[in-house]
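For this view, one protein chain was removed and the others were kept in their places.
This part shows chain A:
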């Protein structure tokens, strides 16, 4: 078929990472290089040691060729992540993290761990954070009703992980609900809206 079955209910983890590779990141070039006129825009010129903002995929390729150092994002910091972890375990809500933090962390720890201060500790803290958040997501399932669920501050990777199970559960609950409006769901417009 045109789209493989495993891609029909959400994204593959590699696709989620692909999306994160378009996010911007700061690099310190190690070699002089002219500006790149990409379709997406102009990046550079690269003049060490002047910092540059580039898409993550570009940073990763440059890093692989030892042409740059990647500056770890502010949140990939031991102290910051420790505070986050405390916050995460103390509060019932998800604490705010960048939307693509898991993917970016995974990519950076994979290709540029030497540029991240205390990379191993960062890795462990992120893992703890992830587990704390995963258990919250599981608890969140109890709050599921066939109308809506607010999941603020969840990251894309986290959303994608719970998607198959949550949609199935949501749709089952929806079937169990007594019919509310009779009408053709194909043509009904969206819910009424009032501006506040």
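The working rule: a residue touches a chain if its C-beta (ideal position, glycine included) is under 8 Å from a C-beta of that chain, and two chains touch if they have at least 3 such contacts; residues count from 1.
Here is the rule we go by: contacts and distances are computed from a predicted model.
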| item | value |
| --- | --- |
| Chain not displayed: protein name in its UniProt record ("DNA replication complex GINS protein SLD5", "Anaphase-promoting complex subunit 2", "Small ribosomal subunit protein mS29" or "RBR-type E3 ubiquitin transferase") | "DNA replication complex GINS protein SLD5" |
| Absent-chain contact - pick from A:13, A:48 or A:146 | A:146 |
| Interface residues of chain A (partner: the chain not displayed) | 1-3, 7-8, 10-11, 15, 18-19, 21-22, 33-42, 45, 47, 57-58, 61, 65, 99, 146-154, 156, 159, 163, 166-167, 170-171, 174, 180-181, 185-186, 188-196 |
